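All protein chains but one are shown at their positions in the complex.
What follows is subunit A.
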């Protein structure tokens, strides 16, 4: 693997290797000295065309913990606001000698274009492209799910700590909310399927994308029935992306109150879950819209832990893409 563009490109072995490497990276993050010399002298560019707090900080932290130099590039205040194209930006980065480029872009496919157009010879990590993919988010979700629930999986290796070496076979994950605009949902459906979990998307019909029939998952319009009848092991709440709803929230559902009534996770729905079930949210949360404060702050919510795991997963991705020899063809990953 030369780039990390989409979870759909990952084989099961690659996905498990990424999660296992993340587990070792996480172990180093509880030490007094958290920094490792692994990527000393290498340069990571964070290329962000879209606003992001936690993903950019998480990638920056991960790169710095591995001793790489980090250059932050955001579209605001750069030549992009003067009209520079993605290609010219990429050529500039190439001239500066970037070894890896972490890219977040509003256009689906921007990361693929950057990786395959021949503008750059750096490793490209997709940090979210339009409504397409967000692979490191899906990997950190899978890592968090595995850490909590791998003991329930059918094929846990003997003596495994925190589920290292395991996949997610037999686990049931419900992904609830604005699937239409969510790259997190798309990345998760592909990855969780690869890892052997069953996925059900729960959303109002207006927020289910066209063509969902070919995705490896089920679709439900009824959250209560899914929670009560299907009994998911993990519930992933998605943010309602009002900034992507051009006509305002009214274009996709009648009112926010109605959305909350039908698809919000509140204390009553939380009580429907099995004792072992966990609640995830990729953040940032709209408290009171898709998730109530009681649910977000409950003991089942692993939302803060997801952020910590994000650093470990991104360290693993940077390590596996950057540490090996230059001619990365024929890499183990």
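Throughout what follows, contacts are C-beta pairs under 8 Å (C-beta built on N, C-alpha and C of every residue); 3 or more make two chains touch, one makes a residue touch a chain; residues count from 1.
Here is the rule we use: contacts and distances are computed from a predicted model.
Student: UniProt names the one chain left off this complex as which of "Formate dehydrogenase iron-sulfur subunit", "Quinol oxidase subunit 3", "Ribose transport system ATP-binding protein" or "Bifunctional protein PyrR"?
Tutor: Spelling it out: the chain absent from the display is recorded in UniProt as "Bifunctional protein PyrR".
Student: In the full complex, which of A:209, A:283 or A:324 touches the chain missing from this view?
Tutor: A:324
Student: Which residue from A:5, A:25 or A:149 sits in contact with the chain not drawn here?
Tutor: Residue touching the absent chain, from the options given: A:25.
Student: Write the list of subunit A residues that the hidden chain touches.
Tutor: Residues 17, 20-21, 24-25, 27-28, 31, 33, 35-38, 66, 319-320, 323-326, 328, 330-333 of subunit A touch the chain absent from view.
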